[in-house]
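A single protein chain has been removed from this complex, and every other one stays in its place.
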Amino acid sequence: MGDNSAGLVSKSLAVFVKDLRLELRSRYGLNAIFMFGITTLAVVSFSLGQAALPPKVLGALFWIIIFFSAMSGLAQVFVREEEQQTALTLRLTADPDAVFLGKLFFNFALLILMAAVITPLFFIFTDASTAGAINFLVILFIGIIDLCAATTLVAAIIAKAAVKGALFAVLAFPILLPMLIALTLSSEKIMSGESLSEAAKMIQFLIAYAIVMITASILLFKYVWQE
Amino acid sequence: MFALKAVKLSKKFGQRTVFSDINLELNSGDSIAITGPNGSGKTTLLKLLVKLHRPTSGNVNFFDDGRALDEDALRHRVSFVSPYLNLYDQLSGEENLNFFAAVRGGNITGKGIESLLEKVGLAKRGLDLVGTYSTGMKQRLKYALALSNNPQFLFLDEPMSALDDSGKEIVKKIIDEFREQCVIVLATNEKEEYALGRQQCRLG
Partner (left out) sequence: MWWKYLLFLGMSVIIWFSFTTPAPQQVIGEASRIFYYHIPQAWICVVAFAMSAYYSVKYLKKRNPLDDDLAADSARLGLLFCLLATLTGAVFAKVTWGSFWNWDPRETSIFILLLIYGAYFALRSAVEDEERRAALTSVYAIFAFVTVPFLVFVLPRMVPSLHPTDSVISKNLKFTMGPQVRTIFFSSLTLFTVLFFWIFNILKKTNSIRRKMETSAV
């Protein structure tokens, strides 16, 4: 029936814009993510005092902060639909693929926004070397794609479970761990001033991971969304 | 000519059978009121018919001149007003209508929205957030949404709930207006609403 792909893009965009608008008006997810990120960063910085940390630890710390901030705010996009009873209305009127893509992109935007604030603050507070700044941003970007690729489906799953709370982190963590390992390892290399080619293997892994996770998510989403 | 066929529908939750062996065949112009006491499964049956839930056994199919309609086509042709289907509180009435039109893959003009809101008596409140609406107004907006895609299948769960007298009149007018072009299925507890459907199906 005609222009299906263009239709999907515009429908996904509609979902994305709607969620963005809702978020800007209620600021629920944004608040959670930012407050969590900044609080954790402050705690880290305070505990460190003047001590300098080796790149390995800095890399790990950075991704711990990003991971937990993500956990506090990425489930919102699905949970809100269930709580406000708009999920059924959406299910009646929307193509599941469009729902997933729109919300995937929303989570992506949320993470980018969070990273844009947390990353410079992190470098300031921990006085980390900005030698490989551009390279670090590349890793960060890929990492964010991986993060939302793996967690958006899980968010849809827990929105349908009775107990929300810690379940999101419990379900998401084992799936994210391989990716987090690759991210900390490559961050460590970059922060030690090495070039991107040194971390090439990990970057390939991260890209492959993103592709696999997004594909699997799109295929499986229908089964979570529909009843 | 549009048709809805339900064959041997049954729904069980765990061990409890809510209903079984429900058969329906409705064409454009037909209307049916599903009646029965609380808990008899009226809402569940409606959800099964609009394909929001899977039946335990049996199937539901929609047809356009004998040709089966796919998921995408259904999204354009089916409308459902129900206490369980809400609109977004943090969006305005107009934004809601625009969004659902876009996500269905259709289009709605400013004029279209205006006339819909007028029809349901919300003409001046289109720009207000739905969260500020009373329950009666939210119900009216649900009707605006239900009509926005010019449906061929109209499902109404407790059609008059939360409505005042003028609201009820509006609903009656809408049903009469769409009676010929639509298959209408409504579920209700209220005796006065039974007559809205030309046939009846009693559950429980």
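We just call them A and B in the order they show up, numbering each chain from 1.
In the analysis below, a residue touches a chain if its C-beta (ideal position, glycine included) is under 8 Å from a C-beta of that chain, and two chains touch if they have at least 3 such contacts.
Remember, predicted model here, so these are calculated numbers, not experimental data.
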{"item": "Residue ranges of chain B at the interface with the undisplayed chain", "value": "13-15, 17, 54"}
{"item": "In chain A, positions touching the absent partner", "value": "153-154, 157, 160-163, 167, 170-171, 173-175, 177-178, 181-182, 185, 201-202, 205, 208-209, 212-213, 216-217, 220, 223-224, 227"}
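To be clear about the criterion, only the chains that are shown with their structure count from here on.
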{"item": "In the complex, chain A residues that touch chain B", "value": "1, 7, 10-11, 14-15, 18, 21-22, 25-26, 84-86, 88-95, 98, 226-227"}
{"item": "Residues of chain B that touch chain A when the two form their complex", "value": "50, 52-54, 71-72, 75, 78, 80, 82, 84-91, 95, 99-100, 102-105, 145"}
